[in-house]
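Report on one structure; see the data block that follows.
In this view, the complex is presented without one of its protein chains, the others remaining in place.
For chain A:
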Amino acid sequence: MSARAAVAAVVDPELRVLTIEDLGVLRDVTVEPETGRVTVTITPTYTGCPAMDVIRADIRAALAAAGHPDAEVRTIYAPAWSTDWISEAGRAKLAAAGIAPPGPAAGSGGPVALTLSVRCPRCGTADTEQLSRFGSTACKALWRCRACREPFDHLRAL
């Protein structure tokens, strides 16, 4: 398997329906033709994201299993990750897993734009309410649907 394909298939440890490529965490994979050395560049969703160590280990394991034992994982911080980098496929996978995908990110530097409504990923209604601005991980908020009464996670725009 190509190094790129092996890395792109690594699953995010906290959002297990997404690959790190879907999530936009994977920025680049290069293979040195001479030595076969692989350099993977990733960027964290949040600075304190506790999943980064697991992601690095999973990338190295996936590359080793695909026949690329000589690998380096680099972490970059600029440009800063944005939820706008989550792919269309990733958004569909999130919704299918009951996690409302983010809207467009607000302009950086200014005050946070309040999300007025988030569609319920189960029944599709916009009649929902925010229960908590912070959810089970740094990237999520907790919402509830007023129609079907189900609570759900919302990946908030960043």
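By our rule, a residue touches a chain if its C-beta (ideal position, glycine included) is under 8 Å from a C-beta of that chain, and two chains touch if they have at least 3 such contacts; residues count from 1.
Everything below uses one rule, namely that contacts and distances are computed from a predicted model.
This figure omits one chain of the complex; the name its UniProt record holds, of "Carbon-phosphorus lyase complex subunit PhnI", "1,2-phenylacetyl-CoA epoxidase subunit PaaC", "Probable glycine dehydrogenase (decarboxylating) subunit 2" or "Protein-export membrane protein SecF", is "1,2-phenylacetyl-CoA epoxidase subunit PaaC".
Remark: the omitted chain is touched by one listed residue; of A:5, A:131 or A:147 this is A:131. Contact with the omitted chain, checked across A:49, A:63 or A:118, is made by A:49.
Mapped onto chain A, the interface with the missing chain covers residues 44, 46-50, 76-81, 108-112, 131-136, 138, 142, 158.
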